[in-house]
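Structure provided below as structure tokens; questions to follow.
Missing here: one protein chain of the complex. Every other protein chain is in place.
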Amino acid sequence: MATIKFTGLGKRFGDTVVAEDLDLAVADGEFFTFLGPSGCGKSTLLHLVAGIEAPSAGRIEFDGRAVDHLDPQDRDVAMVFQSYALYPHLTVRENLAFPLKNRRVAARDIGPRVEEVARSLGLEALLERRPGQLSGGQRQRVALGRALVRRPAAFLMDEPLSNLDARLRVEMREELKRLHALHRVTTLFVTHDQEEAMVLSQRIAVLKDGRVQQCGTPSEIYHAPANLFVAKFVGSPEMNILPGERLAGEPALARLAARAEAPVVLGVRPADVRVAATPSAGAIAAEVSVVEPTGPETWVVGEWRGTRIKGRAEPGAQLAPGATAWFGMPEERIFGFDAETGARRPLPRP
Amino acid sequence: MRGGAARVLAGALVVAWSLAPFLWQMITSLKPVAEIGVLPPLLPSRPTLEHYGAIFAGYPLLRIIFNSTVVAALTTAGATGLGALAGFALAKLGVRYRGPILGGVVAVSMLPPIALVSPLFLAINAAGLRDTLAALVITYVSFSLPLAVWLMTNFFRSLPDEIYIAARVDGCSALAAFWKVMLPLAAPGLAATALLVFIFAWNEFLFALSFTSTAAARTIPVAIALFPGLHEIPWGEIAAASVVATLPLVLLAVVFQRRIAEGLTAGAVKG
Partner (left out) sequence: MSLEARRRRVAAAFLAPAGLVLAGVTLFPALGVVWMSLEQRALIRGAPEFIGLDNYLRLVSDPRFWNAFGNTAYFTAVSVALELALGLAVALLLSRAGRARPALYAVVLVPWAVPTIVSARMWEWMYNADFGVLNYLLGGEFNWLGSPLLALHAAILMDVWKATPFVALLLLAGLQAIPRDLYQAAAVDGARPIRIFLGLTLPLLAPVIAVVLIFRTIDAFRVFDAIYVLTGGGPANSTETLSIYAYKVLFQTLEFGYGSALAVVVMLAVGLAAVLYTRMLRGVS
């Protein structure tokens, strides 16, 4: 178990800045996620913690001790990869035993530990097989087992579920959550899937171009996004953004926007928008373009002054493409974001 | 089907063109002396192994084959080993000047042997290594290193970075990761490299000609080039020696054709 601390961490490859001035503290046993679009440097952060790359600036500390000068094999972390990275020439048993052998664990202890981990992940029947003979889900469990068998100070997981099909991904997500609750190992998790981050993490750091946009619990990130990027990235379906210039014809919204004391765009989550066939106070009218029935709810997409707006259909409402619908949104669920910087601006009651 | 017939004809021509010269050499090696210079007939009336016997009896051919085998084997071990170490570093250890280094390695491979034979001859003489197998092995290892480094670099690059990272994180130093994980996975590349280096060392002529003077260190190409003949050239024996020298290589090439092709085309074609 360990705490992990980044102080002023920076990394550049030539002219490309992958991380800049990162200050973060991960608590002992915490499940911490780096969330961001592909290519924003999340994997590099894991490489820095593992010791595969050296930082260009700043420090990394485990339990208050600097680790920047340590080689990967001396850092007591375990890694799980998107592509599993199992050793193809070794059996599952040998794959699981590999980290223990390298650390000179006594031979008589290796067997029992491997068996124990294999049991906890349902791999007993596969111990003598080679990775090439396993399915994707089985391989991922072996990869997890290889990390678990060591009981390291921290787990580093680099998009471990991204190669699995949708159903398997959800299954493995539950597995990960169960394992974390059981073993409480400090975990740094990297993903671009915001739903995954929300479900698994105790805290999330949303990254864009190597800079932390916001760091907080899933609830904070969802309900109080720090800026436009976080608001749009987190939450599915994506937040509706209503540009300030278009608000002229909607007095209620325009008054709301004016409260911000600076030009803003308004944002509201589709889940908070009710779509009806009849007008209501404060609702904006838009032409229906797409209707998406998904079972529990029906999403309706409308065209309003050249902007797409999405909301949930009122039960029983008859809405067809081409017809006009009214998209109603409660004032308290609307966010304001600075039109220039994207930072969230409060919309205080007058 | 005119296209099909033309293709078969072309195929037959290619087969004839490729095999005929060596087949003729094999036929010649089986002809009794009296029939060698006489054409027709093409084929021997009574095939004989007398030439094969003669080359081993009247000539230290066994010793020469031994020399060639030892030199080729040691060269292969040396060049493949050093090439694997260097190739791994260039592919996986984030060497900053990888591009220029590889370019330099390729450039070195273009140096003509004739340019190096004079200084090397003087150095080998000075070191007292004239007419030794060691002189050949050292020279050949250096000469085949560019090829070995190029092939192994390409091959290691094709192995996923993440397996190397996994090995490091699992407790291996760079050397341990190389030895326990990367090298076993590079076996096909090692095979291709070893084959090509072996064939190069077996065939090398200029340095062997210049650095050796007696059967103590002479190799097969020199022996065949200098095959003695008092009055007339012993074509039958030369043919027999040729067959003996060639069959191992032809067998290697046929059995390992895929590996060899991999090696020869490495990096020449993108994708």
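Quick notes on this structure:
Should a chain be cited, it is by its letter among A and B, assigned in written order, with residues numbered from 1 in that chain.
Here, a residue touches a chain if its C-beta (ideal position, glycine included) is under 8 Å from a C-beta of that chain, and two chains touch if they have at least 3 such contacts.
Bear in mind the structure is a predicted one, so any value in this text is a computation, not a measurement.
Only one residue in the set B:A54, B:L116, B:L129 or B:A191 touches the chain that does not appear here, and it is B:L116. Only one of B:T48, B:T69 or B:S142 touches the absent chain when the whole complex is considered: B:S142. Where chain B meets the chain that is not shown, the touching residues are 7, 10-11, 14-15, 17-19, 21-22, 24-25, 28, 36-40, 42, 82-83, 85-86, 88-90, 93-95, 101, 105, 107-108, 110-123, 138-139, 141-143, 145-146, 149, 174-175, 178, 199, 202-203, 205-206, 210, 220-222, 224-225, 227, 235, 238-239, 242, 245-246, 249-250, 252-254, 257, 260-261, 264-265, 268-271.
With the whole complex as reference, residues 51, 54, 68-71 of chain A touch the missing chain.
Convention: only the chains that are shown with their structure count from here on.
Separating the centre of chain A from that of chain B, both taken as means of CA atoms, is a distance of 55 Å.
Interface of chain B with chain A (complex): residues 160, 162-163, 165-173, 176, 181, 184-185. The touching residues of chain A, when paired with chain B in their complex, are 47, 50-52, 71-73, 75, 77-79, 81, 83, 85-89, 98-99, 102-103, 146, 150, 156.
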